[in-house]
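Note that one protein chain of the assembly has been removed; the remaining protein chains are unaltered in position.
Each chain gets a letter, A and B, in the order it is written, and its residues are counted from 1.
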Amino acid sequence: MAAQAPEASLLEVRHLSTNFVSDEGVFRAVEDLSFHLKKGESMGLVGESGCGKTTAMLSLLRLLPAAGRIVAGEVLLEGRDLMELDEAEMRAVRWRSMSMIFQGAMNALNPVRPVGDQIGEALVVHDLAPSLKAATPRVTELLEMVGIPGSRQSQFPHQYSGGMRQRAMIAMALACSPQIVIADEPTTALDVMIQAQILELLERLQRELGLAVILVTHDLSVVAELCHRVLVMYGGVLAEYSDVDSIFNEPLHPYTRRLLEAFPDLSRLEGKLVSIPGHPPRLNKLPPGCRFAPRCPEAFERCRVEQPGVRQVRPGHWVTCHLMEESAPNAHG
Amino acid sequence: MAELAASAPCVGQGDCILEVEGLRMYFPLPRGLLGTLRNLPRRAVHAVDGVSFKLGRGEILALVGESGCGKTTTAMTLMGLVGATAGTIRFNGQDVTHLAEHPARTARASIAALNGQAHRREPSVFPAITMKRLRRQMQMVFQDPYESLNPRVTVFEAVAEPLEVHALTSSREEKIERVRQALDDAGLTPPEDFMTRLPHELSGGQRQRVVIAGALVLEPVLLIADEPVSMLDVSIRAEILNLLDELRSRRGISIVYITHDLGTAAYFTDRIAVMYLGRVVEIGPTRQVLANPRHPYTKALLSVIPVPNPRLRRHRMILGGETPNPIDLPSGCRFHPRCPVVFDRCTQTDPQLSCVEPEHDAACLLVGRST
Partner (left out) sequence: MRQRLVRWRQNLASFGKTLVRSRMGLVGLTMLTVAIAAAVLAPWIAPYDPRASIRVSIEDIYARPSSGHWLGTDDGGKDVFSAFVYGSRVSLIVGFAASMISMLIGGTVGLVAGFYGGRIGNFLMRLTDIFLVIPDLPLMIVIVAIVGPSLWNIIFVIGILGWTGTARIVRAQALSLKERQFVTRARALGAGNFYILRRHIFPLVLPLMVANTVLVISLSILEESTLSFLGLGDPTTLSWGGMLNFAFTRGAISAGAWWALVAPGLGIVWVVLACTLVGNTLEEAFNPRLQSHHLQGEDKMVVRRGPAQAAEE
């Protein structure tokens, strides 16, 4: 990155790269990803299926599945590089400083244990409570914080509705009072109204607890409502990264621009919906050059042979596109 | 119990291709031994509880609602995959409601029906013959492109399947030609490239096109699309929707587009019907309903759908709680427990669809003429 983020960054990710090794080749799931997160800030990580956003987040917490390898980069949490820690130190960081609400989490609750016990477990494992029984008051507090009556903690997951289970997962993520919460597609499988409830909850929690939130989603509209900054990923790389206003009103990357046009906007019913022909690249068979070039209507020769680097074309606005260099040679911040 | 079929008169030229009146689909719940002994009243899942609408030729109707509202069950009932409990379905003027039913059997329920999954019953022998013929004209496109195709069956076989089932072609050349044409119509060009491929070699959008091609090969006049783009990436949704729009304009196929996403419904449909807990609560021309919603539920939905515009600050009507289960319905208006403008009569009277504007109906005591 050309310029360093100001010192107040809580989380700083530099040049993170993660691969998956399998029979079908090496999947370069994340390549050269950099961003920063300040305390109390929320960032939207936007991308379609297979763009590497979940892998990037799992890399932050070092929770990759068997075939995952973090091959480059640093993840600085309050100045400490998480990649340098050994497993015991990492365990202390996980959940206490940074926690995650996993994709499809509401189906990941253990069906034969009461919900309260599963939240209490997080406390016990991190030595915040000596036993599950002792954890009960804190579990009640957490459940009430997410809008579930504390008396329901002895119930089982099947007695909760989908929306309530998602709230329970949020409570679990907040159990150890982390500073950063990563929410991976928290509302994808939910109804519109429940989605609105959950998003409102996240917004309120963020305000009241001063949380920094990374919201991973494919839905740009959700990001518009909730986030301060937006990072758009495509094919494992950062396409554009800026504050939410710039992304929506002055998008620079061709992918961002077309992605915006692919979302229906109910406030402007006359708009036309466009689609991007083709489909995202398979991460083990990446095209040479820019990963978006095969689908980009503005691609030229250089795009197909050379991968563009991440450039800060305006203060706080990073783009990975050769067009930016051509048109804005003096725009470095 | 006749519903006030006050839904809009058919738009477009020609008569209606589909008329649904008072459609009901109840799944009875088992009482268990104790329940039977104590003779408790039979409870049922009221998945579809009085749905009426009309669909004209070449028209696209959006059926919109959240999970549990009964939209998928309605689709299954229209396709004859489940038999209706009550009401009528008229296709091209002909009553086809009971074609798929086996008269001697009563429906057995499953609790899974609560989640909107259809309860499948086997069609009986004789009515099935006519149902089969009907299915040539009425086809369905499903939600999950990764599941709609048998993973071991090639694209050619998948698209040719309807031809085989109905024994419509006499020679292999004829089959190949029809499949080729269908693949071309669905936008998979060149068709020869795709015929020998297996589903896992295709992207989600391509798979969905294969399903659409399979629906087109019989040259239907009605297409029921159940959330056809919900599982696709956003950047390729528009091309599938454009394809559906094109099928309507080029071939005059009528489409029932089922979705929970009001945004895509706004994009290409002519009329929209908003469903809640088994009923249509508002129906009318799409632009009109979205610009001027009259039912409190529609208003609330529209206010909370995220909009990709960070500068827009709007008042969001976030309803508390969740959709109640369709077993024990609220008294009076079924929306009253969550309604932001509820008043005393709402708990007693169940509002019917009534006209609020020309061609625009809503079922609310506060609008139009109520019974």
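By definition in this document, contacts are C-beta pairs under 8 Å (C-beta built on N, C-alpha and C of every residue); 3 or more make two chains touch, one makes a residue touch a chain.
Every value quoted in this text rests on a predicted model; they were computed, and no experiment measured them.
Looking at the complete complex, one finds that the omitted chain is in touch with A, B.
Here one chain is not drawn; of A:81, A:127, A:141 or A:301, the residue touching it is A:81. Between the chain not shown and the residues B:53, B:142, B:276 or B:297, the one that touches is B:142. For the options B:20, B:47, B:64 or B:81, the residue in contact with the chain missing from this view is B:81.
Across B:52, B:154, B:203 or B:298, the residue that sits in touch with the chain not pictured is B:154.
Residues of subunit A that touch the chain left out of view are 14-15, 17, 62-74, 81, 83, 86-87, 90. By the touch criterion stated above, the residues of subunit B touching the omitted chain are 79, 81, 120, 122, 128, 131-132, 135-136, 139-140, 142-144, 147-150, 152-154, 156-157, 161-162, 165-166, 211, 214, 218.
Please note the rule applied: only the chains that are shown with their structure count from here on.
Centre to centre, using the average C-alpha position, subunit A and subunit B are separated by 34 Å. Subunit B meets subunit A in the complex at residues 66-67, 203-206, 233-239, 241-242, 260-264, 266-267, 287, 290-291, 300-302, 304-312, 316, 318-320, 322-323. For subunit A in complex with subunit B, the residues that touch the partner chain are 48-49, 161, 163, 191-197, 199-200, 218-222, 224-225, 244-245, 248-249, 258-260, 262-267, 269, 273-277, 279-280.
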